[in-house]
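Heads up, one of the protein chains got dropped from this complex, but the rest are sitting where they should.
The first chain written gets the first letter, and so on, giving A and B; residue counts start at 1 in each chain.
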Amino acid sequence: MRKALIYIVPLLLIPAAVITGAVIGDRSYAAVSAIVALLSCVPFFLGFESKKYSSRRLVILAVMTALSVAGRFIFAPVPFFKPVTAIVIISAVYFGGEFGFLTGALSAVLSNFYFGQGPWTPFQMLAWGLIGFIAGLLADPLKRSKLALIIYAVLSGFLYSAVMDVWTTMWADGGFNLSRFLALTATSLPITAVYIVSNIIFLLVLMKVIGVKIERLITKYEI
Amino acid sequence: MNTFRNLHPVTLLCCFLYITVFSVFNFNPIYSGLSLCGAFLFALVIQDKKAVLRSFIGYFILLILIAVTNPLFSHNGATALFFINDNRITLEAFIYGVTLGMAVVSVLYWFRCFNEVFDSEKYLYVFGRVSPKLALVFSMTLRFVPELIGSFKSVNASQKRFDKSRGRLRRYLSSFSAVIGQSLEDAVITSDSMNARGFNLKKRTSFSRFRFTFYDAVYLTVFTVLTAVAAFNTASFEYYPTFCPPELDLRTVIGIISFGALAFIPFVYEISEEIRWKLSLSKI
Partner (left out) sequence: METFSVKNLSFKFNNAASRALSDINLSVSSGEFLLVIGESGSGKTTLLRMFKNELRPKGELSGEILFLQKNIDELSDNDSAAKIGYIAQNPDAQIVSDRVYGELAFGLESLGLDNKVIRARVSEFASYFGLSGDFRKKTASLSGGQKQLLNLAAVMAMEPEVIILDEPTSQLDPISASEFLDALRRVNEDFGKTMIIAEHHLSEVFKLADKVLCLENGGVKACGKPSELAAFLKGERIEQTLPVSARIFNHLGLDGGCPLSVKEGRAMLGEYKNNHQISYKEIKTDKKIIDCRDLWFRYDKNGSDILKGCDLSVYQGEFYALLGENGCGKSTLLNLINGSVKQYRGKIRRFSDRLACLPQNPRNLFVKDKLGEDLEMVNNSYKELSDKFNLSHLLDRHPYDLSGGELQRAALCKLMLTKPEVLLLDEATKGLDSFAKNELGAFLRALTNEGLTVLCVTHDLDFAAEFADRCGLLFDGGITVENYSNPFFSSNAFYITQSAKISRGIFTNAVTYDDIIKCLDAGDGV
């Protein structure tokens, strides 16, 4: 049941909710969408209580989340270089989609704990969560091919900025407004581009490095 | 001193949730204004005053930006002010924009206060109710973040010596990967220590030092009642096609007073506690 929810909610329900909202254009839609975004994370968090999450996996989840949060501080001197997306993807590739979703969603909550929680938090949770979840589904090609990795880095860059632009539009208009969305997307294009380049660099460098380290752990400690 | 932040996490969370959700759902210049004032005053007493005042400029610009751009994207409304490229710029859209701007800025201010009041222990409490394991991950992550930054600094300082030729980004990346390796290695020790203390044996409980007191019950009731009263007596406010303020009948007034009370409780609470503290000192 939970398994089904995990697939249905983020992949069908949320796009459906976004489209309905866009069509109706109700002004309370901003709040509703935030709640929908938050709720969509619930099935993933419910999975936590099952015994499947051994202590090793749980600590590694905390480590990966902490790495992406700490990364925001560490790479602060290099503008727009944030390893969050890359770490979420890597964590999904090695530990599965659900794990990736959790890494992404938790990274959003935790990093906003330091940088300030806001109405954008649920959207960030959802955006990074989805990036992780889909990466988990595509684990094999992402592991094998550098090209696939680069394509996915580009797509996830667009996905992230699209979700955040939807958020901005809804808050600036009280509902979804296509012309404002397009205007925003156009203006944020340079930042999205830099963001995508940083994703690619991080992924190309870290994928192999972390991969070696994780495989080392798996053989040494049988995780 | 017993301040607003010392209320139980659930009481606090409900207070913030009620106010922000209400502010967003009810687009009404009166509600938005009350919410904004309450949030601003509360921020002023719990945060550094200078920083709050300085931040106001930024938020004010944001408010104006939303108010001015709304008519550019929304051409509803009967009263045309002027035309830009055949697009009608209407008074109604502008008023709508101002209201929206106030609502957005008030929510941002409430979040500012929330970030100040809701510390990691309170998050932990709330997560602990949803899922104790989630709370655990949260707590571990909070522990790891400063540690990782610390070891990054140490690794990076040593790396500076070894490869002067390489660029900063490359050095950062290689130090960062070393930190990843270390932290994954230490994760094994941490998880051993968890297993040694019975992790995953049973359904976890989540300990917290918070106690739900009588005062929490009172305040939670007050918050809930005020919100409910306000929600059942909302003033409808139409912007399009023509701007039409609500009639000021009894129901509307009650709704407005209830929401106003809700929005100002945090500020009043904080101030009255301060006065009480000073009075208690003077009695000694």
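In this text, a residue touches a chain if its C-beta (ideal position, glycine included) is under 8 Å from a C-beta of that chain, and two chains touch if they have at least 3 such contacts.
Predicted model only: the values in this text are computed from it and were never measured.
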item: Of B:Leu136, B:Leu226 or B:Ile265, the one touching the omitted chain in the full complex; value: B:Leu136
item: Contact residue for the chain not shown (choose from B:Gly58, B:Pro146 or B:Pro245); value: B:Pro146
item: Missing-partner contacts on chain B, residue numbers; value: 120-121, 124, 132, 136, 139-140, 142-143, 146-147, 151, 154-155, 157-159, 161-163, 174-175, 177-178, 181-182, 185-186, 189-190, 192-209
item: Residues from chain A at the interface with the omitted partner, ascending; value: 212-213, 216, 220, 222
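Here, only the chains that are shown with their structure count from here on.
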item: Footprint of chain A on chain B - complex, ascending; value: 20-21, 24-25, 27, 66, 69-70, 73-74, 96, 100, 104, 107-108, 111-112, 114-115, 118, 120, 123, 130-134, 136-138, 140-142, 144-145, 147-149, 152, 168-169, 172-173, 176-177, 179-181, 183-185, 187-188, 190-192, 194-195, 199-200, 203
item: Footprint of chain B on chain A - complex, ascending; value: 27-28, 30-31, 45-46, 48-49, 51, 53-56, 58-63, 65-67, 69-71, 73-75, 77-78, 81, 83, 106, 109-110, 113-114, 116-119, 171-174, 177, 179-180, 183, 201-202, 205-206, 209-210, 213-214, 217, 221
